[in-house]
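Partial view: only certain chains, each at its native spot in the assembly.
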């Protein structure tokens, strides 16, 4: 499969280029960044484009790709419902073309969230611990909040009662933050990168699901999964989880 | 729901009795052990029976239950294909009755195996660590072997390559036992009960799924799940996983 | 060594009796509880007494023991500076007798606290996670608070700077409780007993020290250590750590 990369000289894009070059079934035919002509995608016969650029330019690039029947795997941020509507309109005129918009390409993070949501209704208790380097500005992490929402939704749907907690005297903050009824604890430790643990427990047993992201290359397998499957998913897809057979 | 327990004075059966009594939606109507008349199941109007007894007596009990249209949730061992065939025949004459035969009622162990098999094709590497008390006679544990088989099957089906391993000089045993191409490591530590960790890894990230069984009561939620759902699953079911919405 | 137990029918005392009986080098010569005559300690020739009773009666028992030159290993609570002074006075008249007062007999908890304090000055970051069953009333646990104090003291003495933390936007509680500048996170999970993890981190590495208490018998090795060593430690000792060669 012939692959083009937009944002090829960026931190993420350059890792994507390396990963595409390293894959036997993929060929990197166009590595494009600011100032390079996008037409190279067509002249080089790209079948799929990977876009890690900027919200200001991504819509123009996608319009070009869809017009030319080139599938797109997009990690650029900023897709609100309005933008998704516009994309849907363009894809209506090019029904064989696929576009994947994914906020998170880490397969491990997706599996962790999925498994946590599946397991949550079977347990009385569930809490989330996220651990990051101490230069991170927000707490808890976006992934931890998202996990809490998914876990809470799964429990609501299953009719699970609230998690038990007899705490009556507590130092402020000791029981963490609470998102949708789920407690989240954020650690900031030098040496760590991005880690999360979901701890579930019932009578006499616990189940722990832990994801450790140790290096930024961890998103590349997810991008390659998107590249390899996008041709089989025409139309608009939001979230890499829809390409994983879970 | 009216529940009878066979093997009610045994180590497992007595825990089941306690759990049934503690559940608001269940009533323990017959606690039967060796020497007690099984007819009490009928006179007390049991709708479901839980059987943790002995291979020598379980078939007679099940014949009685199926004859009387009482569903059965069975943790007794010794069910070979021949016995399952016999059960199937009996159930043919009582098509509304359900029998669940389960080698493992730990929901956590079932979830761990399931998640490991789902995740395995997404990762280059996967290994299993099982940790038990040092009085255990066999290594690796049956659950670890079963997990390895399920993981290996999932990878075969997905066309995954063998796990990478550049070990060229090794002390005997350093890389563990190998079951179906998957490495298993067994620790024996005083103070532990029954624990297992499946470690999966790809470029820059790992996913770890850990199950800790700290107390024998950990099987009771699985038994109660069986009791609550058996009426909706007429016929023969082997494995509690078929009752869990995974 | 001939051992007597005071509070022998209590939850803790009965475990101590079992442990003494199971030890080859120890003999249980007197198992005494409320209403039993304490003189049996003398008539049976007890050399060491273990006391898990009540603050209301423990001082009378200790006066009796010290008078008769019987060493004492004490887990009963309620020893304020005043009581320790009184004990010191009595021991002055019986200089060969030893009394150990210990708030915590878990050797694992003592080692964890010690190792955390030793390691803390070598790392930029350190945080504490404590995990308990959800029926616990207070958060964080006393052991976690004590660990934080010991870690903070070790860092102050070494001139360590405050732990780094760039958090600027946070949900309330997300970064845990803060004791002496150290963040503590308390999880409450059904199925757990009493667990604590101290996570330390510096450039490119982390060190984690975890203590899992899975069963109440975990304090008995500490009690037996006290029993075996008390004769070599005449006078008053507060804290089992002084008997461990750390």
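Every chain is named by a letter (A, B and C) in the order it is written, and numbering of its residues begins at 1.
Methods note: a contact is a pair of C-beta atoms (placed from the backbone, for glycine too) under 8 Å apart; a residue touches a chain by one contact, two chains touch by 3 or more.
All values derive from a computational prediction rather than experimental measurement.
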item: Number of copies constituting the complete assembly, 3 shown; value: 4
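Here is the rule we use: only the chains that are shown with their structure count from here on.
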item: Partition of the remaining chains by touching, absent chain B; value: one piece
item: Leading chain pair when contacts are tallied as C-beta pairs; value: A-C
item: Central chain (by mean CA position); value: B
item: Chain whose average C-alpha position is farthest from chain A's own; value: C
item: Separation of chain A from chain B, taking each centre as the mean of its C-alpha atoms, in whole Å; value: 34
item: Euclidean distance of C-alpha centroids - chain A vs chain C, Å; value: 46
item: Shared interface positions of chain C, touching two or more other chains; value: 191-192
item: Interfacial residue positions of chain B with respect to chain A in the complex; value: 106-108, 111-112, 115, 118-119, 122, 202-218, 220-221, 244, 246
item: Chain A partner contacts - residues on chain C that touch it in the complex; value: 123-127, 129, 131, 134-140, 163-179, 183-192, 199-206
item: Contacting residues of chain B [partner chain C, same complex]; value: 191-193, 212, 214-215, 218
